[in-house]
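Only a single protein chain was left out; the remaining protein chains are all shown in position.
Should a chain be cited, it is by its letter among A, B, C, D and E, assigned in written order, with residues numbered from 1 in that chain.
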């Protein structure tokens, strides 16, 4: 279970409030690269962890830290909204700056939340629980975590570039540092579980059951003469050390699929329920005339 | 299965990048009138097609073309984002124009995608798979396709009006032309399947099972004296040629619905579980006093 | 504005309550083919109608009728839920039938709503406002309405097949009849506005601005030898009477798109920011070794 | 910021695992009545709290407790999934019970999460951040909290009825007790802030600015002869003590709205852009014929 | 069933159209605090009402009124969009004001709807049916209704502050008045059903089944020395009059949860399937080396 104190994990200072920047910070709260996602993702992975308890314990720790990150970001949003325009009264006529701020900010920061953060992204799109990845496979989950922390750190560096507010820059530098750690942390779990040799994930499925010849083949769907570009993935040993990369030209091996005629109780059009054999010959015969066809009341 | 080359179906040129226009183009990518929708819609209709194979084959062709349309639009977005502001540093103080651009653009085009298109609409709302209509009834699906291409072409003409960039105007003129064809194409399938006589859709349900008297009646819910306006739908032969339009004043034929009292295990309030007969008399009796009622600790 | 009485538009009788059928009826309430959608769609089209007032007036009438359809369906759901299992206590051991019902029903019909309808589809997915199409173009909207009523009628006929409850069958026969009318009604508006000649939609955009040669061409993306199947859309006059159908083999006219290198403040990887000219030669040189590369702490 | 230990707030014991009950428990995790919602709702209210700090402090405490509730529920789901069927191999033929369980459970509990909880509701619909209500008005938020805890407790009592597993019943009895407290707790804040006299919410808007005559009137939209039922809301002093309830028959005071004709650049159909005065006379004249009208290629 | 006339419930006048204000009004249409939500919420509560019919009847009346509120707001949006910019042609160069308007408005108001309202919120996020609360417990539903009308009135007062258009201010004053009534109305139903004594909701669950000691305890998760702040909820009689508030320090009573090892067919990593007893000793032994481990092709 969980506890708290009233202080923030790191200083959140806003020297010059900027409602348009408040909107951008929302992406780090409620966006797919944001902190609600990683907080709940690590928590759900912990709560569903089967196998070595050390991973459950560690995931709980970082999930708990991420809750403190949401808290700091929500505070940063609230502080950036202080002094935000509460009226459009004269803005377009008198002061273009207010217009620009109103354009760049999220109006719901005023009209819905009263100068506070929302559980949404930078466009006001609500946080979505489908983003919480917890597959029950530890290494798959760790890669999902690395991906989340990577896009999260990319986001944070862009927010850092966006602002020249010293308080905000300092705060974002803290988040960026934590993302560095968390990327390393999840990779460390992968290393403990076999590193690249843990691939293909899951490693508990016998590769002898795979359709052979396709598990290390780059399938090229490109029609051009010059072919697919050479890359680390086109020849040489595979990254997991279990195969040899090669290139295969895409070729259909599956034939043309044939579905049964519709069940009459599914109420396709009558024309769709013709026996398959007679189709090509009959369709054009059946068409009596133009679109207004037999239904035209004017005929 | 599918193949590709590296060139675009049509030239995508941006003479003067405009991040606010990039945002608007997103509607044609990830909006309900957009190209991801029609691409997947035609594909799913093809893959689920039962009956004449020619429709499966043709739907595959146009679904494949639509993938190329998404590609062009995504390219157009990326090109319009070149030179977009990466910092708000001085914009509100020094340069209103940057503020206006920041207001009009999608901030996620910078902070989430790094100057690239997203799978969202013009407001950053993600593409939603519920829009993919494939009912298994060919004519119903064709009308859904006509509707998609009609709102899609309306959108494209409005985007054409929005911009004065010659490259963008030319590119949109290509999409508008394709929408013209696709509207005609889906109507052509309808014509092949009976035209207006294919109605009512599905035509495989026996109309004798319909509640008679209501299948060609305009039900007027309007209370005013002057009545419902006369229109093509108020008298004369129906469009499908199978009935005669007439007007019926809305009248309740269904009586007042009566639901059983709640199951006690569903834990409605105790007051809701009174035997039905005794309600009118008892409710007011039961109310002992004011809202703070028996729960008021101050009594 | 709106008024009501307490009776239903048509009789809703359930002879043998079936919670699994209640779940299926939800598709007609909160699904994309359902009545909340058409109710709000016609309302929003009415409220935004510009031009001839008769269409606003008529749309209001049918939008209002659809509200009565939601009411009947919600009642049908509530009646089908009477007697639904409130406990799983012994079902898997003693009575497989209860298990089957529990499997087939929506558990939220008990645990969330207490035996009442929800604003969701047959899988519990909530109604979504994005489905409300109102483009401001009357004919585009009418095709959207025809599509909605067509998939709606297909749904209703399938529900009719699913049940053998006489009350439910009768009720669905009423809805099916109304869908027949509404399909005809929206087509009647199209007829009043030029019929097939209203195409391409919008008809207010000058077709001379379209990229010529593509507005009546079927673009074939099929690679096979036997070519695209002949259909009404491959030759002959177009449906709108304004062009001639023909087939064009898909061919890329747009060249290979080239995007600028990333803005450094967008924090792509350093490797992505190489000048374009030097890429092919340098990438492979740069790769010093294996994936663990320079970061491997073990070296 | 936040801390944790590794133990649960209360004992979570599952005597007889039941995957169908696991699915139902999901409603209490990721549903609108569930614990992710209240956890984040109290947190966001705390983080955005302006004014007396005691409410921020207290909201943090209960938000933190709710995280422990999600943890217990996620554990309960995981335990109920132990022994769940991992294969459909023979179930329909040999063992109806397995089929019933498969029908009643969430298949994603196996195929997506590997026997662990998801951030979704009982139908697999993801948690949605739009549910997090934090308006910036303390009393409005408290009513939202009371509503959440009320529907939450109703849900928990229904889950209690659904199961006869002693461990689960005991665990749910704990949640039910906590919901009792939390309902009382939020009402206590309302009492501290004026109780019923805090209404109408917000109390900081001058009621003299309201359109008088409508702020304490029950507007009756019912058309029947017997009129609206008498209730506490039809006469007598209003609950907030600031007005007198009375009944008003619904009457339109707003006239018929008239919208301007469409802007030509919005590409409505040409027919919609007729000057308003000439509409009634001209529409029918314009209609040349039937739906296939001028577009019919057969002419 | 339902009826209508063509006039609005109250006058909707826009003196100076403002597309940015049109966007804000959308929150009151399709937002979680908006009118589609309350309209459908009261309707679904009415249609599912079991027990005293007077509540069904009354809910129908107010649900019907709310439909008229959506109508007025949709009209207000349409009027505010008249004269909105249809082209970005010169805005950034010539006229910053147009840029500011384009930034502040919803582009879909032009490109998707052609100057009409959408079924979305102020950020273009679609209305979502999950917001429709109808629990089957009358008092729980009334608190949900009070919460909706409270956040709705807060929203309306903020919109009133945002604009200085006399027509819009007058119209919003009408909505604000109606929200006052509706808050009082739902509280009046609560009073009729026992007032505060109706708590804890549901009142039909025997409180003796609650885990005693926790139903009136404020659980403090705060770690600081100064303890939780005193409040109405920390001591004294509970609001429902059925218990005595007290404070309990948060303490884990549930022990550490232990999940079974993963089912092999769920394909966790092999490393996760170690027998529980041997974990601590074996994990580190197993780790042979670095991340690139056995998979390194360079070995």
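We adopt the following convention: a residue touches a chain if its C-beta (ideal position, glycine included) is under 8 Å from a C-beta of that chain, and two chains touch if they have at least 3 such contacts.
Quick caveat: nothing in here was measured; it's all calculated off a predicted structure.
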Completion exercise
Of B:68, B:122 or B:198, the residue that touches the missing chain is B:68
Fill in the blank from the handout: Per the touch rule stated above, subunit C touches the missing chain via residues 18, 20-21, 23-24, 27, 31, 33, 96-97, 99-104, 121-125, 154-155, 158-159, 161-164, 221-224, 250, 252, 254, 257, 259-262, 264, 266-274, 279-280, 283-284, 286-287, 289-297
Exercise for the section: Quickly run down the residues of subunit B that touch the omitted chain. Expected result: 1-9, 30, 36, 40, 43-44, 47-48, 50, 57, 60-61, 64-65, 67-68, 70-71, 74-75, 78, 112-120, 126-132, 134-137, 289-292, 296-298
Completion exercise
For subunit E, residues touching the missing partner are 154, 157-158, 161, 195-196, 230, 232, 239, 265-267, 287, 291-292
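One rule holds for everything that comes next: only the chains that are shown with their structure count from here on.
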Completion exercise
Counting C-beta pairs in contact for B-D and for D-E, the higher total belongs to D-E
Exercise for the section: Could you put a whole-Å number on the gap between the CA centroids of subunit A and subunit C? Expected result: 24
Fill in the blank from the handout: Touching at least 2 other chains, the residues of subunit C are 1-9, 47-48, 50, 53-54, 57, 60-61, 64-65, 68, 75, 78, 86-87, 110, 112, 114-115, 120, 125-126, 128, 130-131, 135-137, 139, 154, 157, 187-188, 191-192, 195-196, 199, 201-202, 205, 232, 238-240, 265-267, 291-292
